[in-house]
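Note that this complex is displayed minus one protein chain, with the remaining chains in position.
Right, chain A next:
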Amino acid sequence: ERQRQPPRPSQPPLLPAAAPLRFPLVPNGRPAHQSAGCLPKSEDTQQQIIRETFHLVSKRDENVCNFLEGGLLIGGSDNKLIYRHYATLYFVFCVDSSESELGILDLIQVFVETLDKCFENVCELDLIFHVDKVHNILAEMVMGGMVLETNMNEIVTQIDAQNKLEKSEAGLAGAPARAVSAVKNMNLPEIPRNINIGDISIKVPNLPSFK
């Protein structure tokens, strides 16, 4: 969400229209190794952006602000880097001027708290070994460069449901996994939003309600 700039037709190919530019997670030490990215495209540019971002962010002191004005690489003065530092991890979002800086700072907080809930006491290694899951969690919060969901419970609900799906697939190794998962997943969105994580797996009776 905050991450991306709305596409501007005049923009150079560097930042293709509406491509969410998000690069959370730049742990210390070896930037390229542990940063995840869905960056503007050309491979070289991506790597350069990650390196430069890491370079900028990692040399910041503790007592400075969490905003960095973008260089040419991330598209000029309209774009900002907003980062938060957790122990060995940096979470960096790149946003354009249509986002509230403080809002993004708290969005990072929501993201991290969500990670913490999903991984049960998240640590650096979780993020490295489960890159795909981290991406999925982020995709629940931010879709196409726009904040979709900031409600932690809702996100966790969605992710939990997916995890169960995975476990069930693993557990039913010999069974027609696809059929099982299809049925199980039907319920996912059934959860009323104002109820904290419900018992999802029993909600099968609702099935007929949609075509």
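Brief remarks follow.
Basically, contacts are C-beta pairs under 8 Å (C-beta built on N, C-alpha and C of every residue); 3 or more make two chains touch, one makes a residue touch a chain; residues count from 1.
Definition applied: contacts and distances are computed from a predicted model.
Not shown: a single chain whose UniProt protein name, out of "CDP-diacylglycerol--inositol 3-phosphatidyltransferase", "Mitochondrial 30S ribosomal protein S13", "DNA repair protein XRCC2" or "Adaptor related protein complex 4 subunit epsilon 1", is "Adaptor related protein complex 4 subunit epsilon 1". Remark: the residues of chain A touching the chain excluded from display are 6-7, 16-20, 30, 32-33, 35-38, 40-41, 43, 46-47, 50, 61, 63-72, 76-77, 98, 100-103, 105-107, 110, 128-129, 131-132, 135-136, 139, 143-144, 146-151, 153-154, 158, 162, 165-166, 169-170, 173-174, 176-179, 181-183, 185-186, 188-190, 193-194, 196, 207-211.
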